[in-house]
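Single-structure report; data block below.
Heads up, one of the protein chains got dropped from this complex, but the rest are sitting where they should.
By written order: A and B. Residues from 1 in each chain.
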Amino acid sequence: MVQESRIRVLIAKPGLDGHERGAHVVAYGLRDEGFEVIYTGLRQTPEQIVSAAVQEDVDVVGLSILSGAHLSLTRKVMEGLKAKGANDILVTVGGIIPEEDREALERMGVGGVFTSGSKIKDIAAHIRTRLGEMCPHEEENRGLFTEGTQATAGTGHEGQ
Amino acid sequence: MEERMETLIREMKNGDQRSLARLISCVEDRQAGWKDVMKSIYPGIGKACVLGITGSPGAGKSTLAGEIARRFLDRGLSLGIIAVDPSSPYSGGALLGDRLRMRDISTNPGVFIRSMATRGALGGLCQAARDVMRIMDAAGKDVVLIETVGVGQDEIEVVSASDYVVLVTFPGQGDGIQAIKAGVMEIADLFVVNKCDRDGADVMASEISAMLELSSEAGQERPPVMMTSAFTQEGIDDLCGVLSEFINQKKARGKPQRDHVRNEVLGLLEREMVGMLRERIMENGKLESALDAILEGKGDPYSAAEELMARVHLVRSRPGERKEDTRG
Partner (left out) sequence: MKDSRKGIEKAAEKWEAEILKPRVKRFNLDRSPTSFHTPLSCDTTHFLDKVGFPGQFPFTAGNNPFDFWKAHAKTAALFGFRPDWGGAGGVGKYGGFGTPADYRDYLLRMQSMGRKGGPNIAFDLVTQCGYDSDSPYAEGEVGRVGVAVSSLRDFSIIYEAYTGELDIDKVPSNFTINAPAAVIIAMYACLAGKRGIPLTKLRGTPQNDILKEFIARGTHIFPPRPSMRLFRDTCVFCRSHMPSLNINSIGGYHIREAGATRTQDLAFSMANGIAYVEAGLEGGLAVDEFAPAFTFNAFGGSMEIYHEIAFQRAARRMWAHIIRDRFGAKDPRSMTIRQPITAHIGCSSTTLQRPLNNLARAVIGGMGAGMSGGIPGAFPPFDEPLGLGHSQEAVQLQLDATRIMIYEAKVADVCDPWAGSYFMESLTDETEEQALAELEKIGNMGGAVAAIENGYMPRAVAKSAYERQKKIESQEEFVVGVNCFVDAHEIDVSINRGVEATYDPELKRTAEERQKASLAELKRARNGKGVVASLKNLKDQARDQDKNLMPAICECVESDATLQEICDVLREVFGEAQPVKL
């Protein structure tokens, strides 16, 4: 039978921040890039996000945070994923992220920070590239890699 | 079977969610070895009761599924939930959002929620969904809820593969019961008028009852019509009562029916054959040259299909067997 595989992404809004514009735009955009996007809606606890990421067997978790609570919330999600043995999932963070926090996020293991002005195409390309690096042997299993978009310079991001 | 799969199956049976999730992906993606997984778990399945929930968009299916799940969890049952949403015909991607209506239960260890896109390639959704149900069954779930929008033929087939089908409607849905798609009505074992706190729910329920009265034959048991509201919580306990009763009956009944098995074997066979045919027809640009001819005005689709059929010798052994067929 014909194999069909899709990159699966969980777009999640942890914490109480209710600004969904960025999350919505990225969710629509990645769907149109051929990804299967699971959107959690507002006010997700880190536990809910981790549990969704595991059950949905996603390749990527994209956290959208505009409240300034990105460091503590991201840390909790990373720890939760690790506890479930799911720290191979690529985690990206989008929103209002001051430049000086980027490094702290990357140290936690975040594999992409996208702030205001990022393009969906760049985010998608970044995800494809990172997934390709993380598990090259699975590359042929992912139909999408044949499209072979390379990440271009610049960071993606989301509007507020 | 690959050792990795064996490990995953073992871990899944021990209750590991990650392994269950991985196996679902393997089967849903038709990854190499997926059939081995299915063959391996098949002998142990049939314990779970599969409830299908369908209805038009906006009927409140996800919320209702969440409410039902919460009550079953309270009774100590474990659940698998499959929420099916359509893939985009343009990009092949999908936006899967039903999960967000079930957040109350999403971290409960007794429940496993999985969103599934229709993907839509070659009408294989039904089988893929059935396979996912079986994996959840094999993982030891007592009940599997599968939720789809009852609009496409594919989705209808998906729920019809379940043991019991609940059709959810709501007052104010377009043209009332006329809006319920033909074909969905027939497979429903139970009708729910949801959002019954709104005006028009009584009328809707009585319209459905009247229609069932007219379309059923004397002596035949008519599916019940129930009213629920997630907002007021009205009727949901009663609905769960009916469902529980069915679940208990099913436990006593057991074995699959011959017709169902026949359909499934034929279905698998058809998909296998279509896949093979397509591959053969694409070989050496046969299809493309036939298309060229039609576009140049030198042929027609009917003759082209006939000629392609004639040029394909199904019995000839193929130069390279597919990976998945050489394993196991």
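Basically, contacts are C-beta pairs under 8 Å (C-beta built on N, C-alpha and C of every residue); 3 or more make two chains touch, one makes a residue touch a chain.
No experiment lies behind these values; they were computed from the predicted model shown.
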Item to complete: Please pick, from B:33, B:97 or B:171, the residue that touches the omitted chain in the full complex.
Response: B:97
Item to complete: Spell out the interface residues on chain A facing the chain that's missing from view.
Response: 15-21, 24-25, 27-29, 39, 41-43, 45, 67-69, 72-73, 96-98, 115-117, 119-121, 159-160
Worksheet item: Which parts of chain B are in contact with the chain that was left out?
Response: 58, 62-63, 95, 97-98, 100-101, 103, 231
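The rule we apply is simple: only the chains that are shown with their structure count from here on.
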Worksheet item: At what distance in angstrom does the C-alpha mean of chain B lie from that of chain A?
Response: 28
Worksheet item: Considering the complex alone, what residue numbers of chain A touch chain B?
Response: 1-6, 8, 27-28, 30-41, 44-45, 47-48, 51-52, 54-57, 84-86, 141
Worksheet item: In their shared complex, at which residues does chain B touch chain A?
Response: 17-18, 20-22, 24-25, 29-32, 87-88, 90-97, 99-100, 103, 106-107, 112-115, 117, 119, 121-122, 124, 271-272, 275, 324
